[in-house]
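Starting off with a structure, shown below.
As you look at this complex, bear in mind that one protein chain is not there, while each of the others sits in place.
Now for chain A:
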Amino acid sequence: MADVPDAPLLEVRDLHVTFATPHGPVRAVDSLGFTVEAGRTLGIVGESGSGKSVTSLAVMGLHRGAEVGGSIALAGQELTGMSEKRLSRLRGRKMAMIFQDPLSSLHPYYTVGEQIAEHVRVHFKAGRAAARKRAVDMLGEVGIPEPARRAGEYPHQFSGGMRQRAMIAMALACEPDLLIADEPTTALDVTVQAQILELIARLQQERGLGVVMITHDLGVVARVAHEVLVMYGGRAAEQAGVDELFAGPAHPYTRGLLDSLPRLDDADDEPLRAIPGSPPSLLAPAPGCAFAPRCGLAAAGTPDQRGRCATERPELRPHGAGPHTAACHFAGAGTPASAPPARTAPPASPARTAPAAPPARTTPPATTTPEANR
């Protein structure tokens, strides 16, 4: 398992993930690429069906029955096509993952200490006593009080926040270089979320971990991420450093999301600028830009421009200075000052959730598709 020197910790290129379903193949992730360096945090933001979780499972090699194409390289080592046996040696040892719901990721019949210790024994071939000691040490390190006693307890005896700490202890027990956190604080209260985010940041600093933080919460991204990848409909909509992204979002979807958020530092005197419609269905992807049916920029364009959004898929292109890319034919065309008012709901009548199809669109977005709700 020789690491290639100078290779980034994680490099994903042209990733495709396709699931076979009774309704035909569904491409959950399409032409996705990103890099994570040691000591840095990449925030992946997206809504349900954006492909953010599928991406993380693909990196970990945990996608059951999906077809994965493209390249996933961990410290220069290619993971796609690797045998399950070799992958399982890397999982936990080189890369680890924590999930939204720690209770369903912990085994109810074993004590928390046993579960962490087993992990250590498998990867380090450590003896029982040494592994047990390591488990207790790790529980202490993630801020669980009385770790020796708590190691002997079962997951149901832990609170939500403590369970997530235990998951982090297990994930980091074998000192991986990469931690993938899939909505790790979504099920937690906001004061406990603050604790867990702080804990991950501290461990990252101490160990030089690379972190992929998957979330729907732009606030969490602003707090922890160095780089951000915004996903929509299985593809990258925008990629940028965290400051560039929040200061000058180039993709209309990113801008729309930021505009639609109620904020603590806002005067509340105008209606929120909602994005009309719902996230797209992956079963019937639009041939053009997945966001076009909901996009104010597309709606305000000339018929020619609208036609282009509806039929031609936009590729990621550089935007402004620095490593900032956006997948929009007209990115930057509507800077916030000159942004079309169409981003707001039409003033005359209440915005219908089934958006009235602009003339150039071929198929209306899936107004009848049940969406996965959190």
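Keep in mind that, in the parts below, contacts are C-beta pairs under 8 Å (C-beta built on N, C-alpha and C of every residue); 3 or more make two chains touch, one makes a residue touch a chain; residues count from 1.
What we mean here is this: contacts and distances are computed from a predicted model.
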Should one name the undisplayed chain from "Peptide ABC transporter ATP-binding protein", "Phosphate transport system permease protein PstA", "Response regulator transcription factor" or "Sarcosine oxidase, delta subunit, heterotetrameric" using UniProt, the answer is "Peptide ABC transporter ATP-binding protein"
By the document's definition of touch, the residue of A:L57, A:V220, A:A250 or A:A310 touching the omitted chain is A:V220
Checked against the full complex, the residue among A:A129, A:V190 or A:A321 that touches the missing chain is A:V190
Among A:D6, A:E84, A:D265 or A:D304, contact with the omitted chain is made only by A:D265
Across A:G160, A:G248 or A:G307, the one contacting the chain not displayed is A:G160
Where chain A meets the chain that is not shown, the residues are 47-48, 159-162, 189-195, 197-198, 216-223, 225, 242-243, 246-247, 253, 256-258, 260-266, 268, 271-276, 278-279, 294, 345, 350-354, 366-371, 373-374
